[in-house]
Structure formats: C-alpha cells, structure tokens
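Note that one protein chain is taken out, while the other chains of the complex remain in position.
Our next item is chain A:
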Amino acid sequence: MSPKTLYDKIWDAHVAHEAEDGTCLLYIDRHLVHEVTSPQAFEGLRMAGRKVRAPEKTIAVPDHNVPTTAGREDPANMTEDSAIQVAALDKNAKDFGIHYYPVSDIRQGIVHIVGPEQGWTLPGMTVVCGDSHTATHGAFGALAHGIGTSEVEHVLATQTLIQKKSKNMKVEITGKLRPGVTAKDITLSVIGATGTAGGTGYVIEYCGEAIRDLSMEGRMTVCNMAIEGGARAGLIAPDEKTFEYCKDRPHAPKGAQWEAAMEWWKTLYSDDDADWDKVVTIKGEDIAPVVTWGTSPEDVLPITATVPAPTDFEGGKVGAAERSLDYMGLTPGTPLKEVEIDTVFIGSCTNGRIEDLRAAAAILKGKKIGVKRAMVVPGSGLVRAQAEEEGLADIFKEAGFEWRLAGCSMCLAMNPDQLQPGERCAATSNRNFEGRQGRGGRTHLMSPAMAAAAAITGRLTDVRELM
C-alpha cells in the first residue's frame, strides 16, 4: 500500500461516493450547530419537507449571541433579535430531534469547547459546523471543516458534504518552547510566517516535539487558528494524551467499543514516507511571546519588536498596512511594549479552556488590573465551574476582572459585550479584523498569560518580565 498522511487516512475512510471528476461525498460523523448560521438551513429543510438524516450525530448549542451575564435564561434579558435566533434554535432542536444544550444547561458553552468536552469529538472522525473555527477539533486527529449555511442544510439533509480533496501541508515545530511561550504563540507565529492565505487549498498537519509536548487544550488552540492561516482544517495525530482526554467522556465509547476504537485510532498517523505538497518547519526555540499589531492575524510580531512601517512590506500589503496602522491608531517605530490598552478579554474557542484560565490566573494572582475593563468569559459552563472549584475565579475577581457566563462574547461582539470606538483590547481570541470586537474597536491578539500581563500594566507587556 502506498504511504498515506493522516488526512489521507481519514479522508479515505469517509468517502461515500466519488464522481469521475474527483468530486466526493464525504460522510460526516458529527455535525455541530449553533444559532447564527443554522436558522436558514432548518427553514430550507422545512420548505422542502426534508428531515435531518442523522439527528443522533447532530448536536446544537447556542453560543454566539447569548449574553454572558446573569439572568440570561429569560429571553427578556436578550436583545430581541438574539432572542429570536436562540428561540429558533430551541425549536429546531426539538422539532428535528437533535441533541441540545440550552443556555440553562451547565454544559452549554462555545460549540468548539462543548464538542470535545462531551466526548462528541473523537479521533478519526469527520466533524463539521457552520463556523470556521471548527478546525479546533482537528486537535484530536479528526478532520474538521467549517462550512456555510447552505452546506449546513446539505449535511442536515444528507449527512454528507460535497468535497474535493485538499492538498497535504506539514507544519513541524521542532524542539522545546522557551518559558513564557505558549500554544497561542505557536499558532500566531505560524500564521505570521505563512500569511493568512498560506494554507489555502491545504489541510495542515501540525507535528514535531513542541506540538507533542502540548496538552490537548494547547493543541486545540493551535488547530483552532488553522483557518486564520487559510487552511480548511488543521490536524494533530492522536496519541496517549488524546486517548486519556477522551476516555470516560459522556459520549466516548466504553468497554469493548473503546478497545475497538483504540485499535483504529492507533493507526491514525502520517506514514514516514508520506508525500507532502508543502512543508514548513519552525524551531520551537525561535518562537517568542507574540502580539498582533494590525487588522489581519498575519500581522504578528514578538512583543519585543516595534510597530512596523508600511514601507517594510511589499505589493498589496503596503496599502493594507497603511490602512491597518491608521485603523489601529499606531505610529511606526513605537515599541509594542509602550502601546496602552484599556480593555482585556480572556475567552473564546481559542483560549477559553481551563488551562488558559490557569495560565492567566497564575500571572494575576495577588495583583490588580490597571485597565478600564477586563473580563473572563469561560468557554463552557463546566470550565467555569471547574475554575471556581480551583479558586481561579476568586483570583480573577480579586484582580478586578468581570467573571462571566459561557459564550462567544467579545470574540465577535454579537452580544452586548463590545468595544467602543477607539477602545484598545488585549484579546485571547482569534480575529483582529476591523470592527470585529465592536465598531471602531482595536484588537491585539495574544496568549492568555500575555493578556493577563497586559491587564496588570495597562499596556502590551512581555509576560516574561512578570514571571
């Protein structure tokens, strides 16, 4: 048999039909659904008199526009249009008989955090969701795609996705990370090196010692941002850490089924002599704690650098950098460490897991914030409960952080958590686009530890100085 990549193996195990021109129907094992990109899809099913083909493989949770303040179970405490979307999801979940975690359920949270937490996401699966950060689930060695609403409807109706195979790209992070450097710094540095279109047309497999050394939480952070690098999906081969994480989760297999699953899962790795269409290698030691300075996730620099000038770039990037600097209100040559911020947001599907909260709390312990506003939005109700149990919530609250309920919150500011025009935010989320966190708001992306450091000093800060 010819050698295969991990992507090849998962792909081959899920092709339900292949046309002569290579267009395939890829069978979908898990379909995650949220309130913003699904209403039109369910409406389409109703209009055509279609059912959900595999309701038992379909899981819904409201996350994008739910408030993260107390009393949100009462729709009167939501804006009218948000309440309509959440009510539509409630109804669609019930009418079509799919698994559902309503806002009142402690298991509710960001769809990409809930899926793994509940054991829905398992190695070797195909996972889709009407959300580009579905790539997160690739941390388990699952092939996970973000899809549009028409595709959501297609998967609901047929449990398949029309796909052509992507190319294989390997991103290897060799060696060890230096102190203060985290999974977020890895994933941002990769995008900084390859650009936001560097992965277009590829599925990325992340590998190397620095990736192996990451926890499952860290691996999810890395895969989460594969989409920011343009790739459709990011993958990490499953190993003992993966199996350990999955074991005994509510929807993970048990007993003999677990054994059978393990047998297959252990074959899920790229063969030594597999062919790669593109290879990128980065030394772990070369990665520094980074922040973004512009309005594209590729605008990444080490915290020790200065704000670049448009003339540092070439081609279309010159104009883009000019526009970014103007939007961000930054002057070339300013040390990044002198950029003052007024808001801190810790949360999102990139960095809203327990390990992220631990990392931030470790920096904040016994300290007070030096910014106007700081909030922690745990990725799920269960992460929130665990953080309370571990005493992390108290550290955040004593430091002056708001301690919120689970949801997407200020990652995309569809709920009331938004930046005001001109406000500058240190954020652990994944997108720094213009207006992403609120019209006129300015976003600097970074790791939870770096965001915590910035919260204390009131400016972008090298976390290593506080360690």
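One rule holds in what follows: contacts are C-beta pairs under 8 Å (C-beta built on N, C-alpha and C of every residue); 3 or more make two chains touch, one makes a residue touch a chain; residues count from 1.
Methods note: contacts and distances are computed from a predicted model.
Novice: Among "Ion-translocating oxidoreductase complex subunit D", "Lipid-transfer protein", "Cobalt ABC transporter ATP-binding protein" or "3-isopropylmalate dehydratase small subunit", go ahead and choose the protein name stored in UniProt for the chain not displayed.
Specialist: "3-isopropylmalate dehydratase small subunit"
Novice: Among A:212, A:323, A:358 or A:464, choose the residue that contacts the chain missing from this document, as touch is defined above.
Specialist: Checking the options A:212, A:323, A:358 or A:464, the one contacting the hidden chain is A:323.
Novice: For review purposes, identify every residue of chain A that touches the missing chain, sorted by number.
Specialist: 13-17, 19, 21, 23, 25, 27, 29, 36-37, 39-40, 43, 48, 50, 57, 64-65, 79, 81-82, 84-85, 88, 122, 124-125, 130-132, 146-151, 153-154, 157-160, 162, 164, 196-197, 200-201, 230, 232, 252-253, 257-258, 260-261, 264, 296, 316-317, 319-320, 323, 412-414, 421, 431, 433-436, 439-440
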